[in-house]
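The complex appears here minus one protein chain, its other protein chains still in place.
Up next is subunit A:
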Amino acid sequence: MDISTQNTHVPPPTPQRSGGTRKRGAGATRRGDQIFLGLSRGSGILLLVIMAAIAVFLTYRASLAISKDEGNFLTTFEWNTGLQPPVFGVAVLAFGTVVSSIIAMAIAVPIAVAIALFITHYAPRKLGGAIAYVVDLLAAVPSIVYGLWGALILVPHMNGLYGWLNDYLGWTGIFSWDEGAPRAMLTVGILLAIMILPIITNVSREVFRQVPQMHEEAALALGATRWEVIRMSVLPFGRSGVISASMLGLGRALGETMAVATVLSPSFDIQASLLNPGGGTFAQNIASKFNEATEFGRDALIASGLVLFVITLLVNGAARMIIARRKEYSGANA
């Protein structure tokens, strides 16, 4: 029946016809409504079931592996699932994941906030719109392409920076370099920063755009410069939004697989220096160890994946809590 589609723009149709529909379809209506409600509620419940199933199955397979682990799963610096008895632990992976994400955040957050400010407050309006569009598109570039670019283009270009850091900051220990290929945590961090830049920019931009015009105009009327307007009205308003945007970016950086797997040359130890190759991350370790793993080895990898799952769950949950306080902006569609 086309009656309802016409209703979108035309005022009431002829009364006889709609009356007729109701009488004829009263029983079917109920049933139709129930089926439809059932379907849509069912898919909502299905989503919850999937989340629960992820947690349950990962925990189950992980427990199979961890129960046979001779080392301490959380503190062992080894990954030997082939040994009898097997010894493996996630200490190195946890360290590498956290360090690379911290580097990425330290680089990406200030730059992303500056770009968001650039788009909303500095660039001419048309240029700002165009840049926002380009940033949107860049968020869609697949991570494997970033990985390929990072491994073949970024890595060779890092030698200069590594040498410079070693010359002037090598004494700190964190930036000492043994002249190896720069496939180390710092390069990974920089690549991750480039990858999470678009999402942090997008969400921050939305937040900055919602700063009440009145606040800015009031500050301007009091004689504030543009920077003072931003510091006194834009940034305080956007603080929680920027924090949650950063945590969304952090979630991405923690779970990023391919870009790390292509760039890092991994090893199962913790390097004091960010410039010497070594270490690993959860996701990278799974991707690079998977092919040679036996069934038991795969269970062990699943166990490390479970740790990653819990960490990202906590980070994302916290980000959502912060966003929920201000409902207007949510980064999920960014």
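The criterion applied here is as follows: a contact is a pair of C-beta atoms (placed from the backbone, for glycine too) under 8 Å apart; a residue touches a chain by one contact, two chains touch by 3 or more; residues count from 1.
Throughout what follows, contacts and distances are computed from a predicted model.
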Practice problem: If you had to name the missing chain as UniProt does, which of "SpoIIAA-like protein", "Response regulator NasT", "Phosphate transport system permease protein PstA" or "FeMo cofactor biosynthesis protein NifB" would it be? | Solution: "Phosphate transport system permease protein PstA"
Exercise. Based on the whole complex, identify which of A:47, A:74, A:222 or A:272 touches the chain you can't see.
Key: A:47
Self-check item: Contact partner of the left-out chain, one of A:148, A:174 or A:270
Solution: A:148
Exercise. By the contact definition given up top, give the residues of subunit A that touch the hidden chain.
Key: 3-5, 7-8, 12-13, 18-19, 21-22, 25, 29-30, 32-33, 35-37, 39-48, 50-51, 53-54, 57-58, 60-61, 110-112, 114-115, 117-118, 122, 131, 134, 136-138, 140-149, 151-154, 160, 194, 197, 225-228, 230, 248, 251-252, 254-258, 261-262, 283, 286-287, 290, 295, 298-299, 301-302, 305, 308-309, 312-313, 315-317, 319-320, 330, 332-333
